[in-house]
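First, the structure itself, so that you have it in front of you.
Omission of a single protein chain aside, the complex is shown with its protein chains in their original locations.
Naming follows writing order (A, B and C), and every chain is counted from residue 1.
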Amino acid sequence: MYSEKVMDHFSNPRNVGEIADPDGVGQVGNPVCGDVMKLTIKIEDDKISDVKFKTFGCGAAVATSSMVTELVIGKTIEEALAISNKVVAEALDGLPPQKMHCSNLAADALHLAIEDYRAKQKAK
Amino acid sequence: MYSEKVMDHFSNPRNVGEIADPDGVGQVGNPVCGDVMKLTIKIEDDKISDVKFKTFGCGAAVATSSMVTELVIGKTIEEALAISNKVVAEALDGLPPQKMHCSNLAADALHLAIEDYRAKQKAK
Amino acid sequence: MNEIYFDHSATTPVLPEVVEAMTAYFTDYYGNPSSLYQTGQRSRQAVEAARQSVADLLGADDPKEIIFTGSGTEADNLAIKGVAAAKAKRGNHIVTLAIEHPAVIEPLRHLEKQGFKVTYVPVDKSGIADPAEVVAAITDKTILVSVMLANNVIGTIQPVGEISRQTKARGIALHTDAVQAVGNIAVKVNELGADLLAVSAHKFHGPKGIGALYVRKGTRLDSIIHGGGQERGKRSGTENVPGIIGFAKAMQIAEAERQVKAARLISLRERLVKGVLDNVDEAIYLGDPVRRLPGNACFSFKHIEGESLVLHLDMMGIAASSGSACASHSLEPSHVILAMGYSAVAAHGSLRITMGRATTEAEVDKLIDVLPGIVARLREMSPFSAEATAETFMAEFGGEEHAHDH
Partner (left out) sequence: MNEIYFDHSATTPVLPEVVEAMTAYFTDYYGNPSSLYQTGQRSRQAVEAARQSVADLLGADDPKEIIFTGSGTEADNLAIKGVAAAKAKRGNHIVTLAIEHPAVIEPLRHLEKQGFKVTYVPVDKSGIADPAEVVAAITDKTILVSVMLANNVIGTIQPVGEISRQTKARGIALHTDAVQAVGNIAVKVNELGADLLAVSAHKFHGPKGIGALYVRKGTRLDSIIHGGGQERGKRSGTENVPGIIGFAKAMQIAEAERQVKAARLISLRERLVKGVLDNVDEAIYLGDPVRRLPGNACFSFKHIEGESLVLHLDMMGIAASSGSACASHSLEPSHVILAMGYSAVAAHGSLRITMGRATTEAEVDKLIDVLPGIVARLREMSPFSAEATAETFMAEFGGEEHAHDH
């Protein structure tokens, strides 16, 4: 069902965890649907210097979370915002059709984390 | 589908043919249904001295025709009238259910032949 | 067992290669294709590869257009009831042929009870429908035209491609029952212009109990068996993995052999037809001499009944069938032969010979050899003759009709 890349990211997920004092937090999904992702990011000089994820969900949810962290580290905020769920799915050599909608939310979590960072910046 | 007795009577039918100058003729069935039987009988001293059949029809139709001729030869008219289609089917160790109705008319042909004989007697 | 098998339209033996292809899927690769783990995914891949293969062989654009079912009958039911349910709001009229298989006729009769109207277009004496008549039967309310590709009794091939040009132009779905056609003649969904097409594996040396329905993308179709949502929601139930593998394998072989086999069968058929007509009086060769399945030769013999013929052949080791009443579940004479304009008696006197990949010249000659004697014997036993025909009998004894309530 899953591509080799998905299974690689599922079995060896990159950047699992939670940054202790994050600059931004993004959380998406719904436990009822079975997929919840939480991304914490660290920003330095407008660049994403660190990112970690925690995910409750299926193989696709774990793999997309892992993939988005890998894609985004070292990117500028602008570059990171260009990463869509579709980009993540493609980077994983595709996802099964029934997984495209619910389990492919990692980019949304990333964008929410960046929004959260910006909101915090403004509030400062 | 057919019992051994049916197949025996089908493959070696007894008394096939038509009596040249019969005392009675009985014909039943309907070509549309696929079964037509014609029985010719000879009566001597109130007994059936000879009987022959011609049949257009399936295995059951042929076998019941043959069986009825065998059952009836030498019987008195009263005895012959006691032979029903059911008796014929039983003598053949039974018929498939879908064959009971249309293809099991030989006793009816016999009874018609006897009726025909009696009518002719009266007319004399 | 019969030594000579002349009933390939009824069913065919599964080829050893097909059994072999299936076997591992019974015992080793037994996983449920819906299961996530490797044993399940192994089955999923095999099923999807088979689907792709069947799609390719039918010239379909997309393997998603193939739905596996539990029989050819189920495929026909799904096509007819599935379109009727999906389009009931648009219309309630269906056009079909008078000579369709019960797998098409009976679902239509069922729909008629629910208020649908069905036009049964007649065929000519050779058993072929006029495309213009089919098209003329279409009304504003027509939602489906169902025209079989090859007939199971007389083997005639219908002008499906000509009809589909018209249905396509009017946006009406066209279903074709190709159960007798696949493996015997070219069947390509795009050339035929079919929107739905039914197939059954056991007719081309695949296993019984597995069929398929081709459904062109965009054709609206409701499911008729509901449950776990397998086959893209169109046919629920755990996939018959070995059956699907066997279906694809048998179809690959059938298609690879088809043209050579067809040429051989046509020449055998011509030999048989000549042999029978030369040696048996008052025999009619039913159906179209050219536009018919290569292996089908169907006859009617005057004054005799088909089941008796079949039983006598059986006693000589020859398996064949009859369009006769008694040879099937129904006791009615073949509606196909009646629809061609023959009498009930002629229909009762029919014999269907269907040859296949293993049929030999010697077998054909054996049939030519024994048939005249059997026919003669049965005619001797028949109450009908040149003088006392079934027709005069009907005139005399017409009242003797009995109800057909079985």
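Note that in this section contacts are C-beta pairs under 8 Å (C-beta built on N, C-alpha and C of every residue); 3 or more make two chains touch, one makes a residue touch a chain.
What you are looking at is a predicted structure, and each value in this text was computed from that prediction instead of being measured.
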**Prompt:** The complex has one chain that is not drawn here; which of the drawn chains does it touch?
**Reply:** A, B, C
**Prompt:** In the full complex, which of C:Val134, C:Ala173, C:Val187 or C:Val241 touches the chain missing from this view?
**Reply:** C:Val241
**Complete:** Touch with the missing chain holds, among C:Ala103, C:Ala212, C:Leu265 or C:Leu338, for C:Ala103
**Prompt:** For the chain left off this view, which of C:Ser53, C:Thr73, C:Thr119 or C:Gln252 is in contact with it?
**Reply:** C:Thr73
**Request:** Could I get the residues of subunit A that touch the absent chain, sorted low to high?
**Result:** 7, 10-11, 13, 16, 27-38, 54-62, 98-99, 101-103
**Request:** Quickly run down the residues of subunit C that touch the omitted chain.
**Result:** 1-2, 5, 7, 10-16, 18-19, 23, 26-32, 34-40, 42, 69-74, 76-77, 101-103, 106-107, 109-110, 200, 202, 207-211, 224-230, 236-243, 307, 310-311, 313-314, 318-321, 327-330
**Contact footprint on subunit B, counting only the chain that is left out** = 1
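Simple rule for what comes next: only the chains that are shown with their structure count from here on.
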**Request:** Express in whole angstrom the distance between the two chain centres, defined as the mean CA positions of subunit B and subunit C.
**Result:** 38
**Prompt:** Counting in whole Å, what is the centre-to-centre distance of subunit A and subunit B, each centre being its mean C-alpha position?
**Reply:** 89
**Prompt:** When the centre of a chain is set as the mean of its C-alpha atoms, what distance in Å lies between subunit A and subunit C?
**Reply:** 56
**Contacts with two or more other chains, residues of subunit C listed in rising order** = none
**Item:** Junction residues of subunit B - those touching two or more other chains
**Value:** none
